[in-house]
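Only one protein chain is missing; all other protein chains are in place.
Chain nomenclature is as follows: A and B, assigned in order of appearance, with residue numbering initiated at 1 for each chain independently.
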Amino acid sequence: MGNWATVREHERLESQLSIRTREIRHLVLTGLLAGLLLLPLLQVGNRGLTYFLHVMMMTFMYIAIASSWNIISGYAGYISFAHPVFFALGGYFTGALLVFIKLSPFLTAPIAGLLAALLGFGVGLITLRTRGPSFVIGTIALLLLARLLLDNWTWLGGSNGISLPLPNLPPHLFKLPFYYGLLFAAAGAVGLSYRIRHSRFGLGLRAIAQDEIRAEVAGIPTHVYKVLAFSLSAFFVAVAGALWGYQLSYLRPSAFLTVGMAADPLLMCLIGGRGTVAGPVLGAVIVVALNELMIALLGSTELNLSAIGLIMLLALLFFPGGIIGTLRERGRLPRWLDWD
Amino acid sequence: MSLTAFIQILLLGLALGGIYALMAIGLSLTFGVMRILNLAHGAFMILAAYLAFWLFVRYRLDPLLSIPFMMGTLFAIGIILYRILFSRLAGRADYTHLTILLTFSLALILEGLMGYLWTGIYRAANPPYAARSYSFGPWYIPAGQLYAALTSLILLSILWLILYRTRFGRAVRATMQNRIAAQIVGVDVNGVSMITFGLGLALAGASGSLLSFLFPFFPSRHWQWIAILLALVVFGGLGSLPGTVMGAFTLAVISAYATTLAGPTWSSALFYLALFLTLLVRPQGLLGKGEAP
Partner (left out) sequence: MALLRIEAIRAGYGHGPDILNGLSLELEPNRIYCVIGPNGAGKSTLLRVIMGLLRPRAGRVWFNKEDITGLRPDQIVARGISYVPQDRSLFPDMTVWENLLMGGYLMRDPRALSRRVEEILELFPVLRKHRSRRAGLLSGGEQQMLAIGRALILRPALLLLDEPSLGLAPLVVEQVFEIIRQLKAMSLTVLLVEQNVRKGLECADWGYVLDQGCLRFEGPAKAILEEPRLVVTYFGQRRGHP
């Protein structure tokens, strides 16, 4: 055990070490961010990075969606199938404004986000009054209802959808604003997720996920918290939808409102680790990479859906904590992945 | 609307109600007995519809006659699935949530397989009675719907007999009302759950056979079915079997009138509306009791 002097010396060295680790972590983060920010500039000269930028952009979008979904379905433990609705709301709202009033989605995306949060608030008020599966059922109904509405809304193109005008940019620079826009959306979503996780609100949510009755008894305003979580989880999803729709330059219900899209954040969070900050990010990166790989090697068939289902099943049965959760359980989680 | 038309729509609505009741009862049973919300219920219905369809097209086996085979097959699948997937998870605090995710995964697996094997073309079996109609007085009813409704009634009656006149049925009802109490009087609740799960899938199988000639279907159609059935079950009261039946008839009749007035596109919207209204006004549903689910 040694005497006090050596213990204090030990502590001083320890804190110096953790300062160093923190410095290293800051450096790595800044470097990563700088790299991500500067990467597209290579495209300006090179032109060969279009596919790569596209994949990165898609990854940012999924990071935004998965991290947001995680707030209600990971932290609070209430599975939502409604997130494609927020995504579509973002795309269609800003798309309509673009087509009819010529306002750029880059400006109107935050408004779409707020609208989505409002929708989440309202739906949450109705469906989160009870503790059981009514919420999940409500989100499924919302998804199908939204699909029905948009499929029949001729003013917005119905099931054929509408085309959006393209931004005024040379083709090889076309992706750049979307790249940055979605990068910021992703950063925003992860930032929100981080702040929530490290707050009393987040603690309350996780208490609800563990044992809601006990949380209520302990004085946590569960109804308020749940509705707030659902509402917050909608914002960046709508923003991502706005940007993605604009980038896609067309809006179609079948591209935005399928149950497959509802499964995406679920899959990503299951693989990465539900209820953690880094999990959705990790999951998004892995799923996008795997998906591109699978399509490149095997092509795209209906069996992809079965593969997703099978992976989810196996993850649920054997690695319910996802990568982050399983690593943490075994004590092997590297510091740089532990953002909780 | 004339009285004749009013009664006509009522007739069609009731027939539809019987069919919806059969479709939904398996879902309700599974949730009531073991708190499993089977999101793959619709997918199994569509799977059975495909099987019935191919049996009809290849071997001329009438979909109504293939029901016993369908029920047997899906019963077996249910037992196996329960053993492999659900029984190992029983007793965990987040059981219902897990089963939601599990059955969702199952639904995706099934949908992918069906799409791969049989593509997304709209299918519908057309046995001779699918085009016929019976009329009596000023009213008519399509033969297919009549037969389907009668079949539903028969199967629901058999289920009622099992639940209220057999020892196994008593065990099922006891488990539904109080799982611990059932255990301490000697019911093997795990065994009961397993058989009930098989029963639930068997009922989905029978519904699928009916579906094959009543409604056009394709792999991803199951989402629309499961959404309607879930809304119906919540409306009637999660965990209440009589509630499910009542909910089925009520919503089917209302939707029949709505369809006549506003067209078929929005008929499913009615179910979603009923769902949200229920959650807003009376979350435990029509006949649900006590703790809102």
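We adopt the following convention: contacts are C-beta pairs under 8 Å (C-beta built on N, C-alpha and C of every residue); 3 or more make two chains touch, one makes a residue touch a chain.
All figures in this text were calculated on a predicted structure; none of them were measured in a lab.
Given that one chain is not shown, what are the shown chains it touches?
B
Can you work out which residue in B:4, B:119, B:157 or B:177 touches the chain that's missing from view?
Result: among the candidates, B:177 touches the missing chain.
Going by the contact rule already stated, which one of B:185, B:261 or B:280 would touch the omitted chain in the full complex?
B:185
Give me the chain B residues in contact with the hidden chain, please.
Output for chain B: 93, 167, 170-171, 173-174, 177-178, 180-190.
The rule is short, and it goes like this: only the chains that are shown with their structure count from here on.
Let me have the rounded angstrom distance from the C-alpha centre of chain A over to the C-alpha centre of chain B, please.
Each chain's C-alpha centroid was found; their separation is 34 Å.
Where on chain A is chain B touching in the complex?
Those in contact with chain B are residues 77, 79, 126-127, 129-134, 136-138, 140-145, 148, 152, 209-211, 258-260, 263, 266, 270, 301-310, 312-313, 316-317, 320.
Sort out for me which residues of chain B touch chain A in the complex.
My answer: residues 31, 37, 39, 85, 88, 93-94, 96-98, 100-102, 104-116, 120, 219-220, 223-224, 226-227, 230-231, 234, 238, 265-266, 268-269, 271-272, 275-276, 279-280, 283, 292-293.
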